[in-house]
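This report refers to the structure that appears directly beneath it.
Then we have subunit A:
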Amino acid sequence: MGNSSKLHRLQSMTAALVGVFFFNAIVGVFGLRLAIAGLAAFVLGAVVVCVAFPAQGAES
Partner candidate 1 sequence: MKLDPSIIARIQFAFTVSFHIIFPTMSIGLASFLAVIEALWLKTKKPVYLEIYKFWLSIFAMGFGIGVVTGIVLSFEFGLGFARFAQMAGPAIGPLIALEVLTAFFLEAGFLGIMLFGLHRVGPKLHFFATCMVAIGTLISASWILSANSWMQTPAGVAIRDGHLTVLSWRHVLVNPSWLYRLPHMLTAAYLTASFMVAGVGAWYLLKGKHQHFARRTLALGTAFGTVLIAGQVFIGDILYGTMLKYQPSKMQAAEGFWEKQSQSPAPYYWFIVPDQNNQRNRFQLGIPYLGSIWLTHSLNGRVEGLRNTPRDFQPRMGMVFYAFRIMYGLAMVMFAVGVASLWLRFRGKLFSSRWFLWILVFMTPSGIIATLAGWYVAETGRQPWVIYGVLRTVDAISPVPAQALLSTLIAFVCVYAVFITAFLVFAFRIIRRGPGEVPPHAEASGSVKNAFRPYVLDSPERLVNSSITQRS
Partner candidate 2 sequence: MDLSLVSACFLALALTLYVILDGFDLGVGILLLFQPATASRDHMVDSITPTWDGNETWIIMAGVTLLAAFPVAYSILLPAFYLPIILMLLALGFRGVSFEFRVQSKQHRRKWDVAFAVGSLVAAFMQGLVLGGLMQGVKVQNQHFAGSVLDVVHPLPIISGLALPFGYAVLGGGWLKLKSNLSLQTFANRSIRISAPFLAILFGIACIYAVKIQPSIHSKWATHGIPLACLVGLFAIASGMLTTMTEKTRPAVPFLLGLFLFVLGISGIALIAFPDIVPFSVTLWEAASSSTSQTLVLVGAAFVTPIVLTYSAFAYWIFRGKTPEQGWEA
C-alpha cells in the first residue's frame, strides 16, 4: 500500500512536470515550431485521454 501510494505520487509529479513542459513549449519558449508541435501534441493527447478514459458514470 505504501509503495503504490509512493508510485502514485511519483506518477502525479511526472504528470505535473509534463504539464509544465507543455505549457512552456506552447508559449513559445522553445520557438514557434515547437510551440505548434506542442499544442498539436497536447490537444491530440487530451482528446485521446478523454475518449479512451470516459469518466466513469458519465455514460447512462
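Here, contacts are C-beta pairs under 8 Å (C-beta built on N, C-alpha and C of every residue); 3 or more make two chains touch, one makes a residue touch a chain; residues count from 1.
With respect to how the candidates were assembled, all candidates are chains of the complex that A comes from, given by their letters.
Fair warning: this is a prediction, and the values are worked out from it, not measured in the lab.
Novice: If you apply the contact cut-off given up top, which option from 1 or 2 ends up touching subunit A in the complex?
Specialist: 1
Novice: Using the touch definition from the top, list the residues of subunit A that touch candidate 1 in their complex.
Specialist: 8, 12, 15-16, 18-19, 22-24, 26-31, 35-36, 39, 42-43, 45-47, 49-50, 53-58, 60
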